[in-house]
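First, the structure itself, so that you have it in front of you.
All protein chains but one are shown at their positions in the complex.
On to chain A.
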Amino acid sequence: MDISFNDLKFIQQIGQTLNMEERIKLKLAILKIQEHYTFDEVLFWGRVEGVEKDYYIAMGIQYKGQYEFPLKKFYWSSNNYHFAELPKYNEEYASRADNLREPFTGQHEHIVFKTEEEINFEDSLDIPAQLPAKHFSELERLSYVVQQVEFNCASIPVGSYRLTPTHELIRKAFKGVKAELKNYQHFRVPTRKDKQDLIARDEALYREDFLDSLVDDTPNQQWSLQADSTQRNITLRNLIWPGYVTYNNDYTFGYAYFGDGIKNSDFEFLL
């Protein structure tokens, strides 16, 4: 979501918003990210609610010079509005992290679960030192959630971006789309064969829907597409990650996550 926060009215359709203090401080903090690393665009990604404190996530996107898909970098901050880069999570514990249901506490050093790592010192001649086991902290859990939501949910309307002949993504003049699921696509490196083929054959340059379509997501009912009374302000929500919203109207589009960071793993049973 753009940091002018004009688009908050779409998020207010699920009852969440940012108050004045958050908006002002986030705007300044996100602009500060540009001091260390210049991006083409720095956007506000979302807010993960915790018990004591909340986490704010920002995303920097670099389009130029990136082949096939722009580079995304994530930054996190707590209530102190000071953004730091989001570290990578330990991939071995990804499946355990997927099933967690406890709310985020807000303390990023909080240990979510203890891990046992074996440290082999066979080759070392020194006396093996006692390395403290690196437990799975809440910051890693946050990193995992952000990556999952971004991979599974982040979507944009068809016709918003185009692929240039040098395979860079550029933003097009956006005119709005009809409220149908086939008009939305994932904002990630294409993983499905048909889209990868399109790009390999260079046919993607002439098409608007060259990224993975949402229609092929299983289960299909996880996407809830709704328009408000004007029929022009459209929000696309995900039910497996409640709190994720992609929105568009005739002038703008974007997406954001406002939720508690807990996956709705029972989704299939709730229909």
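Convention: contacts are C-beta pairs under 8 Å (C-beta built on N, C-alpha and C of every residue); 3 or more make two chains touch, one makes a residue touch a chain; residues count from 1.
Basically, contacts and distances are computed from a predicted model.
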Among "Radial spoke head protein", "Glutathione S-transferase", "DNA-directed RNA polymerase subunit" or "F-box protein FBX14", UniProt-listed name of the chain not shown: "Radial spoke head protein"
Residue of A:L28, A:V51 or A:A84 touching the missing chain in the full complex: A:V51
Chain not shown: contacting residue from A:Q12, A:Q34 or A:T164: A:Q12
Hidden partner chain, residues of chain A it touches: 8-9, 12-22, 47, 51, 99, 101-103, 221, 224, 226, 228-232, 237, 239, 242, 260, 265-267, 269-271
